[in-house]
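All remarks here apply to the structure that follows.
Yeah, one chain of the complex is gone here, protein chain that is, but the others are all in their spots.
This part shows subunit A:
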Amino acid sequence: MPPTPKNYRNSVEAELNHHAYMSNYQNILEQGHAPVMTKEYKPKLPRTFDKYLTPDELKTVVFNNPRIQLLLESMASNSKQTRKEVDKKAKEILNEIGLARNLAMIRWAGMCITTIGRRILSGVYVNEANIIRVRDKMGNLPILYLPSHRSYCDFILMSYICFKYDIEIPGIAAGMDFYSMVGMGSFLRKTGAFYMRRSFSGDDLYWEIFREYMHALVIDYHIGIEFFIEGTRSRNFKALVPKVGLLSMALEPLFMGQVPDIMVVPVSVSYDKVLEEQLFVTELLGVPKPKESTKGFLRALKKLDQKFGRMYVDFGEPISAKNFFGSNLDRIRHSNVAPYLQKLSKNEIALIKELGFEVVQKQQERIVITTFNLIAYFYSYNVFLNTRLSLEQLCNGVLILKNIFDRLGAHVAAKEKSINMDVIESIEIHSNILHFPTAGSNLELVRPTIQLNDVNLKTLKGHYLNAHAMQLAVSTVSLQIYINPCMFWVSGPALMILAALKLSNETSGKAFQKDELRLRIIELNEIFAVEFVIIKSREELEFIRNLETLSQLRVMQISDKILFTRNETADILLSSLVPFLCCYFQVIETILEKCADQDFNEKDLLVAVQQRIEAALTARPKYIHPYCLSLDNIKSALASFTQNSFVQQEKKANATKYRCHQTKLLSLRNNFLQYLQLLPFTINEYCYIISKL
């Protein structure tokens, strides 16, 4: 049995299981444990065939696919191109996509990783029991590895680990960014990558070929497939709503009866610190990501004298797609017509989407909560309380949080026995964000030195922030992205507390009905569905679980009614919502002020919100948190408002326009305001306090 949150309800058991769990992790960079890159590589194959295709034969299979042939035929007859020309075009596309393999290259890359890894990391920790469990289950089904995506290191690491544990290195869907890097493109291809354009629109031939390539990998090829279900690296370290495109391509053969089942393995990769950290922070604030180039890669290598702490990799329990879909999977439906002539129905896509959410859920459950996640959380909480933290207070705080997170079911890296060492080591690694300026002083936010001289104003995604705002934003966002991984665990309980706080306020502190609470939470879940990746089908399950956890934490007393008791735990949990509540509130205010009765596009809104926050920061603003400047945040607020019809979306040929529903949005604003007013924190002072630090 995999550890699920349920197993952790009893704290003693939790502690025991947790120890057992964390002890399964092996640092594979340790002397004697690192993969021997010169060993004979006879990996376990996900599938066995009588005859194995070479990468080139795989391309031929795709080229000869009847659907592709049909398309080429019609292209040749409907355009000026000859059949030979369209065939050539198709082969070029296949060569662009297709994976290759070079074992020597893999060995060489592995040696580099060991060397560099030992220099900059304190360890790559792999849950051995779990990866071996996956390996044991392999042998007769297509397998999809779906890792969480926080860094480009994810796929390098995955291949390295597969080599170490004698698992066939999977084909990895990589973005075209790498393809165009000199040398890097072909290097990654030889170590397992196949390439995917970001946008398929407007190029039918490419789309069809890519789709059939994916099908052929699943149906006819013997290695696993790896891709990132979140679609992109999550810049803010929160889970992203799963993308359904690649997953449905990969699962189509199951629906069409071309494979008996597909094994889906969620993989959780966690980092103390990712290489891209500061790039992400500036990206979140609107400075576009630099184009991947070999030069940039080499420059990044130079940075590698920093310390990045530990990385954790955990292979989740393999999910049988067939079992997951259960009786909803109707393969007979598709058995009457050749697979290549068919498409999936909306219902089937919805099923796949559910599986996508399940995978993200499972990834998140095994993402290790690092010591710095807890430090950032506790520090931020104390800013709301306007209290300073000594090292000792910080360590105590981290332990309080560890206790809460253990109960919630998270895997926390910090150990009680070595808490001081863990905290000091973490702060050392993240000394660009938080530091103790002198021995014995309190913990402080670092004032970043920002050089944005070479920023091209035209490429800015939002507003050109002034130096003050930028400085404040960089430090706060850097801090917040380390709190964000915690949101998977705390957003549910925190929203419940928020709802309870309001209900309790309305009943002047008396107990209230469970159903009332449920209704409020459903409402809040709808608003924050995008932000916290909440899926409707899990809502009731989560409601029961959160209620139980909060009663254990003595925040709720449950009899026939529910009585809410505010305590420190409640405040700690609640504090996590502040940046999001503020941001959504500010986005609403901006829309109502600037675009109440006119169409606007996304960029208009991003600029307007950032301008508004920037101006407000100089005063003592109400309900403003510098994290409101993060564009991802504003975008998910807009997505949420659109989904809930507070804002109407109109997709036109090359632009998407929005228009707000004024009365609806006004009532939402008042709702938010009520919530904000009830918060037991000095939010008004937050920016002030931060900027004084």
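Note that contacts are C-beta pairs under 8 Å (C-beta built on N, C-alpha and C of every residue); 3 or more make two chains touch, one makes a residue touch a chain; residues count from 1.
Heads up, the rule we're going with is that contacts and distances are computed from a predicted model.
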item: Omitted chain (choose from "cyclin-dependent kinase", "Postreplication repair E3 ubiquitin-protein ligase RAD18", "Alkylglycerone-phosphate synthase" or "Asn/Gln amidotransferase domain-containing protein") - UniProt protein name; value: "Alkylglycerone-phosphate synthase"
item: Selected from A:104, A:332 or A:541 as touching the chain missing from the view; value: A:332
item: Per the touch definition above, residue among A:306, A:345 or A:670 touching the missing chain; value: A:345
item: Absent-chain interface as seen on subunit A, which is shown; value: 66-67, 70, 332-338, 341-343, 345
